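One protein chain omitted, others in place.
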Amino acid sequence: MNGYGGSILRVNLSTGTITREPTSLELARDFIGGRGFGIYFLTKEVPVHADPLGPENKLIISNGPLSGMLAPGGGKCDWTCKSPLTGGYADASMGGHFTAEMKYAGLDSIILEGQSSKPVYLFIENAKAELRDASSLWGKGAIDTEVELKQMHGEPYQVAAIGPGGENQVLYACINHDYGRQAGRGGVGAVMGSKKLKAIVLHGTNSVPVADPEAYRKAGMALYKACKAADNLADWTRYGTTIVVSWCDEVGALPTRNFSAGSFEGGKTLYGPVMREQIVITDKGCFGCPCPCGKYSNMKRYGTRVEGPEYETIGMLGSDVGLSDIQDVAQANLLCDDLGIDSISAGGCISWAMEAYEKGVLTKEDTDGLDLRFGNVEAVFTAIKKIAAREGKLGALLSEGSKRAAIKVGKGTQDYAIQIKGMEQSAYAIHNATAMLISYMTCDVGAHHNRAWAITYDLQVGRDKVVPEKVARVIWLQHFRPMFDVLGGCRLQWVELGIDRDLYVPLLEAITGIKRTWEDLEKTGERIWNLTRLYWMREIDGFGRSWDQPSPRFYTEAPISGATAGQITRLEDVQKLLDMYYEQRGWDAEGHPTSSTLEKLDLLEFAI
Amino acid sequence: MVNGEQEYYPYPLFITHSFFSTMPVILRPVGHLKSYLKDQAELVVPAGRSIRETLRAAGIPPEVVALVVVNDVHQTDKEMVLQDGDVVRIMAVIGGG
Partner (left out) sequence: MRLYADSAKCSGCNACRVACSLNLFGETNPKKAALIIEPHFPEPGVYEVKVCTQCGECAQVCPVECIKQDDRGVYYVVQEDCIMCEACVPVCPEGVMFMDASLVPDTAWECDLCGDCVEVCGTSALRIAEKETA
């Protein structure tokens, strides 16, 4: 099957049965790959109201037609499951070299189902696949696990592993790969841990067939040429995502002390150039990427190395918890990676607890004696370790995510749990950025930025404006950007280098033999967007408008300092944005797709 | 420069001096920001103004500029006053990761 590995690997952890089935042509045609395959299998195969950490939930790993090919950024795969953190749809995109290796092993998806009674790892080498004992690896950090498995099998074997956080089913546990790439959000690592699957080891040596070899080579080379000709390639590569730290600080988007402000007085020492100069030792790219955003760093003070920190981690484990030293932030990043918890959610939970502690709602009795003030480095490190181990009162509380923790603690702390749908908000403060606000509110995994990011657009249009154009822009981005997660590629070549997205059209056609314009792709994006919405409705009774609300902080408490001091979005504008959004999407006032919308999108068979 | 050796100066001092003193600032947007300058690859602007004022005068909203590189050095302070001969590269972030 041109552009595809050609088969789906199904691994039942309960019975140890492993089967391979051919990837269906219809599936490839209608859902393309990646998160398209993910939502399809999740909807079709996981029973309604399945326990996310029970044997019925499935973890679906999918690549796409760009993965492993001569295509800039063809190094992303998508991990889909029912989220233990939110109870709804989750997918996490992971870079590195795993996705390409999957395709060379002939795989388009790996579906993990059931639950093993003892720790195992999945070993895949081309047509061979087996579960092997992982008792000796259980309890080890994700990085040590990768080192050991590579020593055992060889450097070219790709490894994805969970750390203790995943084993202990911390609700936002992640999966680690290539010493610093993660499937981070939504608790995919907890699902893997619940299946007692410590790691996947993967090696493939097959060539990938394409529909039109000559056109493929030409289109692939043209894309690389465009990336290399981009006049911002050098700047982007030098700093990666940290290029925005100083700018976010300047415009009030840098989350500071649990999002109470958008500028951080200690921010300057977290800026990209400072980091590059002080700790970065090499650029570290995902498969096939001409503009590597990954930076590998050496923290001399700690005698450690880490991939990162990238922007989100600098925001969430830097300014948002009040840390201003890049080496401290990088060390906190390393702890999260190795222990296997999402650094965004970890930062969100710790900063929530810090605010509650400073307000006197949490005391040392609740924090196991920890002086949980903003800016206390040791407290951040200790909290991360406690969360991953679910240790003590603090670990038990924070390992469940900030939404559950705030419900448990009460006393007004829910008002400053910065989350939507139960997922901690990623690192953009939105006190006065209405397009970004509606983007977060409607993102289909919870408060995550990767579906639509619109802060620059907010500044261009007028940040407090509440106009249909902003909503339309966000909807367009929600179809277009995640399309890269469907194609098994990375959006940053288009997003940051600004290369012409039409260059992908001939490439995709030459690889798969199926002609698709961006209009067609966006249509598929819209179908997937409506399917993930239906999944939330299916899993959560009463799911609707109330689940799309932002943290009250952004409409009740204007920052007292920084670029957005005194600025806030009014609650009526928040609701107005949502009304516009539902209307433009063809959803009713509760945010449910109407039957005519489903009919238009040919999704009636999935209607709830 | 080898120890004790004078650097060779190809022009009389007064010429180079006057040349530099009237040398303007070159503003060079990269990536998505180019759309603000229509078809021009760069803009020649007077020195003596801050980065923020310079951007505003060029019709580029200063707050959308995420990266400012002056003579190959990353500048995070837009109040910095530009000098004769400075080459300023500017970039916006459209995607945001």
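Should a chain be cited, it is by its letter among A and B, assigned in written order, with residues numbered from 1 in that chain.
As a working rule, a contact is a pair of C-beta atoms (placed from the backbone, for glycine too) under 8 Å apart; a residue touches a chain by one contact, two chains touch by 3 or more.
None of these values were measured; they are calculated from a predicted model.
In the whole complex the chain that is left out makes contact with A.
Touch with the chain that is not drawn comes from one residue among A:D231, A:D283, A:D368 or A:D588, which is A:D283. Interface note: of A:I39, A:L53 or A:L70, the residue touching the hidden chain in the full complex is A:L70. Across A:R29, A:K128, A:K228 or A:K411, the residue that sits in touch with the chain not pictured is A:K228. Within the set A:P22, A:P47 or A:P213, the residue that contacts the chain not displayed is A:P213. In the full complex, chain A contacts the hidden chain through residues 68-70, 72, 75, 97, 100, 104, 143, 147, 155-156, 178-179, 205-208, 210, 213, 217, 221, 224-225, 227-228, 233, 237, 281-292, 294, 296, 298, 305.
Simple rule for what comes next: only the chains that are shown with their structure count from here on.
Per-chain Cα centroids separate chain A from chain B by 37 Å.
Residues 30-32, 61, 63-67, 69, 74, 76, 78, 89, 91-97 of chain B are the ones touching chain A in the complex. The part of chain A that touches chain B in the complex is made up of residues 230-232, 235-236, 239, 241, 243-244, 246-247, 250-251, 268, 271-273, 310-312, 428, 449-450, 453-457, 459-460, 481, 491-492, 494-498.
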